[in-house]
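The complex appears here without one of its protein chains, the remainder shown in place.
As written, the chain order gives the labels A, B and C, with residue 1 at the start of each chain.
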Amino acid sequence: MLSLLFDQGEPGRGSDFVAPAGKPEDYLSAGLLRAGLPLPDLAEFEVTRHFVALSHRNFSVDTNFYPLGSCTMKYNPKLNEAVAAFPGFADLHPYAPDDAAQGALEMMWTLERTLSSLFGMEAFSLMPCAGAHGEVTAMLMAKAYHRERGDEKRVTCIVPDTAHGTNPASAAMVGYKVVSIPSTPQGRTDIGALRAALDDTVAVCMMTNPNTLGLFEDDIVEMTKAVHDAGGLMYYDGANANAIVGLCRPGDMGFDLMHLNLHKTFSVPHGGGGPGAGPVGASARLAPYLPAPRVVKDAGGVFSLRASDAKSIGPVRVFASHFIALVRAYAYIIVHGAEGLRRNSELAVLNANYVRAKVKDILTVPYSDHCRHEFVCSAEVLKKETGARALDLAKGLLDAGIHAPTMYWPHVVPECLMIEPTETETKETLDEFVEVLRALVKQAHDDPASMQELPLHTYVRRVDEAQVGRLANKGIGLRWTGEK
Amino acid sequence: MLSLLFDQGEPGRGSDFVAPAGKPEDYLSAGLLRAGLPLPDLAEFEVTRHFVALSHRNFSVDTNFYPLGSCTMKYNPKLNEAVAAFPGFADLHPYAPDDAAQGALEMMWTLERTLSSLFGMEAFSLMPCAGAHGEVTAMLMAKAYHRERGDEKRVTCIVPDTAHGTNPASAAMVGYKVVSIPSTPQGRTDIGALRAALDDTVAVCMMTNPNTLGLFEDDIVEMTKAVHDAGGLMYYDGANANAIVGLCRPGDMGFDLMHLNLHKTFSVPHGGGGPGAGPVGASARLAPYLPAPRVVKDAGGVFSLRASDAKSIGPVRVFASHFIALVRAYAYIIVHGAEGLRRNSELAVLNANYVRAKVKDILTVPYSDHCRHEFVCSAEVLKKETGARALDLAKGLLDAGIHAPTMYWPHVVPECLMIEPTETETKETLDEFVEVLRALVKQAHDDPASMQELPLHTYVRRVDEAQVGRLANKGIGLRWTGEK
Amino acid sequence: MHAPHTDRDVREMLDVIGAPSLASLAAPPKGLEVKTPFDVAPALPESLAFAHLARLAGANSGARMTSFLGAGAYRHYQPPAVPYLATRSEFITAYTPYQAEASQGSLQAIFEWQTYVCLLTGLDVSNASLYDGSTALVEGVIMASQATGRRRVAISRCVHPGYRAVLDTYARGMGIEVVELPVGADLSVDMKSAAVKDLVAGAGAVIVQSPNFFGCIEDVAGAAALAKSAGALTIQVIVEAMSLGVLKTPAESGADIALGEMQSFGLPVGYGGPYVGFIACTKEHVRRLPGRLVGETHDVDGRRAFVLTLQGREQHIRRELASSNICTNQALCALFATIYLATVGAHGLRSIATANMERARELRAAVLAVPGIRPSSEAQYFNEFVVKAPLPAALLIERMERRNFLAGVDLSRWYPDMPDALLMCATELTSREDIAAFTGALATEINDALAAV
Partner (left out) sequence: MHAPHTDRDVREMLDVIGAPSLASLAAPPKGLEVKTPFDVAPALPESLAFAHLARLAGANSGARMTSFLGAGAYRHYQPPAVPYLATRSEFITAYTPYQAEASQGSLQAIFEWQTYVCLLTGLDVSNASLYDGSTALVEGVIMASQATGRRRVAISRCVHPGYRAVLDTYARGMGIEVVELPVGADLSVDMKSAAVKDLVAGAGAVIVQSPNFFGCIEDVAGAAALAKSAGALTIQVIVEAMSLGVLKTPAESGADIALGEMQSFGLPVGYGGPYVGFIACTKEHVRRLPGRLVGETHDVDGRRAFVLTLQGREQHIRRELASSNICTNQALCALFATIYLATVGAHGLRSIATANMERARELRAAVLAVPGIRPSSEAQYFNEFVVKAPLPAALLIERMERRNFLAGVDLSRWYPDMPDALLMCATELTSREDIAAFTGALATEINDALAAV
């Protein structure tokens, strides 16, 4: 067990960082000053040992196969990290004048043009910080668009039941009523149900493609048309874009709005939960509503940040972008080119199908066609036969040094495991994964009770989530307090 | 078990690093070209996973308490690493003209002056790459000095029996006959034996102070005088300088020559076995023999590399120094100043004595006085009583996540463990170490047989050293061959 | 190319799958194939990509100038231990710690971050981070609006105008009314004025920033008293987190919610991001907090463990009823800040914050000594302040930029009634040499500019 920082250190430990500058009271009246500052004083060495030790308690892409569905845990090239640290990027202040930031602006401009071309959109805003931020940005744009047209009756947002939770949550944030559409037995959004839901209150329909079952929405063009006919807008959740880069384009499918997760498709590292970047693309009619500022290039090749367009919804964060994250995505793009990006998507699909073909012998794989970048399988039969659940398999994988797939989502598949290997894994690794899974299923049959004990070898074993939730509701157990 | 690199990869994997430039035969006649290049082609991702996994199989200062005697495994501040990577240092070519390298030269000049002041020497050469390189450099200087004086009969080098192996090996490299001096029951070099060994063939006497038992050579001034009287030179092995910085100076003790291990005393990281830096200091009469080039400063404050002095032994490596290692040592010095350095030495002595005082109850601590930066203890009694050896204790410490002390050296103490905590460890860590050691000794009494099984929890357990040595003698097992 | 597949790999895998070719396997439904070539630059070998990015970085001269820019992004010393530790593979390439057994490193670090936020603000609970200070403001407004059931908030015009613009964007979409409290004489809000009192009536939140956008320390306690009497929550926005090293905590001032930006703690200015938003509140609002929360618990063997908790508030469980839509947050940036705070400690943070105040006062005095420059406010401040120039601030900034100084932020961009006002910032990295060189050049430029008129 690793002590918390707050149980380490001694008052007075640590380096000097600045020359002595007196006391706070030399500069401010006492009434403005805080009573105490109860942070621990640690030697740098203690801090180093602490965080290196913490790092050893994590699974990560660089240490473990991480087939976490819907998250695109691909390898993050180290080139990205090196260029992101260039002082010419890191030390540039967001209010530096445009003429003193031409390199940064050129990069952003090129990135925007590149994404627009790759996804068939008129323009992108690089401002949103993550996928969900992109979604709500797009919802704000949709709302502004309809309002601008005086079409204020449009208050519903259509979302398939397989959609990621951020979709309905983002729609709700701008006050949209969420209408959920069921999936067909083929794992696609039910176009009949969609049509039935369409009326003149529909503001926007959010589609994820490939959807979270890893399947291409075959009726996507028809659905787009139907929604458009009803006066609604089509939104493309591009979190799964790793299946389609260079192969097809949401713009060509008729979408008005979309977001990308640069931290999935474009190799920005996930960082243990962020930061990401969630650029929002827009078709010609929606582009004027994109957040401001955006980068423009004048006839002389000079770049600048244009503060605002008349129709823009305004800014969705204070500064123009998660710039340093964009640098990483840009680096990824320029070493690949359009062809390399397309090949990565093809190989992502290849890897997923390869695992799927092999897993078919082990677990139920519910849909019959080839998948795209990921697929779901179900442990329902296994559960019936042995009592072992998807959860148990997931925990068992951890013992083998493999991160668990996404579990119990989408909800339409019982005892669901969603597996996304990504293109950067070798065949050797995939083969090994399948064998580990096979062995776990065998273990479930041979010794079902043992499955609930898994994992055995991780730093901690299964944790008590119930108790912590009860206390947390009262604001307890969410921070160190010094009490034992 | 982690595959070797050579058992991974597939031909054709990996990134493109340069634009295509044709084939080797386009530039050179076929007869000059190699037949094949049998290196594995790996994706960067494979390389990353491989080396991150390897890193997890190491103990290190940042992850483990590492009380390895004579090695000064102190914390390496991360400031050092950051400044060492500055492009202004890293991208500077060793043949860059002096006027284009003024910052580097200023640093080296200041470092040389600082070391000279701290150790009371006339001058230092920053050229040697490590401690042993410094030693042989000094031996070459001694030889040149005597030769210059026509005193060619001086062919012996006096070395205490507690000295590090590099001392006699360095002396032998320049053809000196090594005479070993025994230690007294008090753990000091026997001055009587030393005097007896002195005659007009003595070229130099190498002293380590504090010696490798962690004790100050109390007779050091007398010994220096005796050797000088016999016409010999005195060499100070400064590997243990962490005990004395700012407290006393080899120059004041009369030494003619010395080396420092910047990778011990001055926080250059050990790097798993190097690189280090082993500057050699010289008194006024020996300074002219220092290796060339050295940095000089002219009246106008301009720095330059002076190619050679008439009496210089010449260069001991092709370029002027392990420059990037020096940057680290320099960074360490400037954040401490003379006072901070002295305090570090005092605290190194404090930590060693603290552990020593507590270990006295557990194992035999052979010498009665306080120690300096390290101390030795003996498991001889334990071995007699239980059969458990120093080796077993060392391996048991590994299981507790503590690196083993230096074992079985110096040879004058049977079943020896040499413990050097360094000043950067907290009292908390030292207390924990003592308790682990206490528990191991108890285990030895309670269940002696179990001791030979240790370690149980490391990545590999005790290894077969005999077999590998037999094969290695025939050149087998020292590289991957592809055979299974 | 980062994918490892050789042609042989591909063939073997296609065989197992039973697909004829890679192209056919991955092809979109008929009719959706891309028809025109992409407008994307051809692939660069890695060494050329590196050189290309080095050129772009080099083209940002602003990154090398002596800078007095603050206004929401602060250049502070980053101890090298911070990036060294935070950028370890195991931190940067992990996902959100949903699998507790495989994520104790990230989870404990977030728990420590939550604790730091609480210790710094004095409040009870805090979440795992938000995108940045400006979006944290939006989340705080949503919390307050839900807590009070009121669709109207009152915000000081001394709050960062960029933050207010973001709030406006969202508020329009969310149907929340935002009323603004006027800038008082001393560039802060007069909490005692009747006008302010009227504006606050009926609001769900009273929002002040302190130190405010002009650098001045606001009367947060006054705002809290006012809010309380109006049945509103008090939200304190903190943009320059370094001020927390010395200033009264939001809790001490009576704030219910503190939120803002912690970029100052170990993150580079990086042309605007990523930074790290924080939010903290009193216990009773814990279930309204947006985003992830880590709690302490134990595993089946009784070992202490950390885990994501109260996930029932979050989008992936609660969908349209979630307290926020946030999913990916700023975990790695929060880790930077956590390691920063661990490294500097109380001792370091207080001394660095004090050095900021010292340098800001030295800068202000030196700038005010330049003929033609006048002060804008005599309010107490942390490390930023406003001065008035004898010519339009924009012109002066342009002149100083030519001399490789970023003199400050032109306030007229947001406050048209302040054409000559310059917002300046000094930090512990502002050296005396910088100040002397700057004020020397400033005097010359002002002289020249006035002579030219």
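In this text, a contact is a pair of C-beta atoms (placed from the backbone, for glycine too) under 8 Å apart; a residue touches a chain by one contact, two chains touch by 3 or more.
Model, not experiment: these values are computed from the prediction.
**Student:** Among B:Ala100, B:Ala284 or B:Ala449, choose the residue that contacts the chain missing from this document, as touch is defined above.
**Tutor:** Counting the whole complex, the residue in contact with the absent chain is B:Ala100.
**Student:** Looking at the full complex, which residue from B:Thr166, B:Asn240 or B:Thr265 touches the chain that isn't shown here?
**Tutor:** B:Thr166
**Student:** Tell me where the left-out chain touches chain C, residue by residue.
**Tutor:** 46-47, 50-51, 77, 79-80, 88-89, 428-429, 431
**Student:** Which chain A residues touch the hidden chain?
**Tutor:** The list for chain A reads 10-13, 15-19, 43-46, 48, 52, 77-79, 81-83.
Here is the rule we go by: only the chains that are shown with their structure count from here on.
**Student:** Quick one: which pair of chains has the most contacts?
**Tutor:** The chain pair sharing the largest number of C-beta contacts is A-C.
**Student:** Using mean Cα positions as chain centres, tell me which chain lies farthest from chain C.
**Tutor:** With centres defined by C-alpha atoms, farthest from chain C sits B.
**Student:** Roughly how far is chain A from chain C, going centre to centre by Cα mean, in whole Å?
**Tutor:** 20
**Student:** Just the number, please: Cα centre separation of chain A and chain B in whole Å.
**Tutor:** A distance of 48 Å separates the two centres.
**Student:** Would you give the residues of chain B that are in contact with at least 2 other chains, written as numbers and ranges?
**Tutor:** 15, 43-46, 48, 52, 77-78
**Student:** Going by the touch rule set out above, which residues of chain C reach two or more other chains?
**Tutor:** 1-4, 9, 43, 45-46, 79, 81, 85, 89-90
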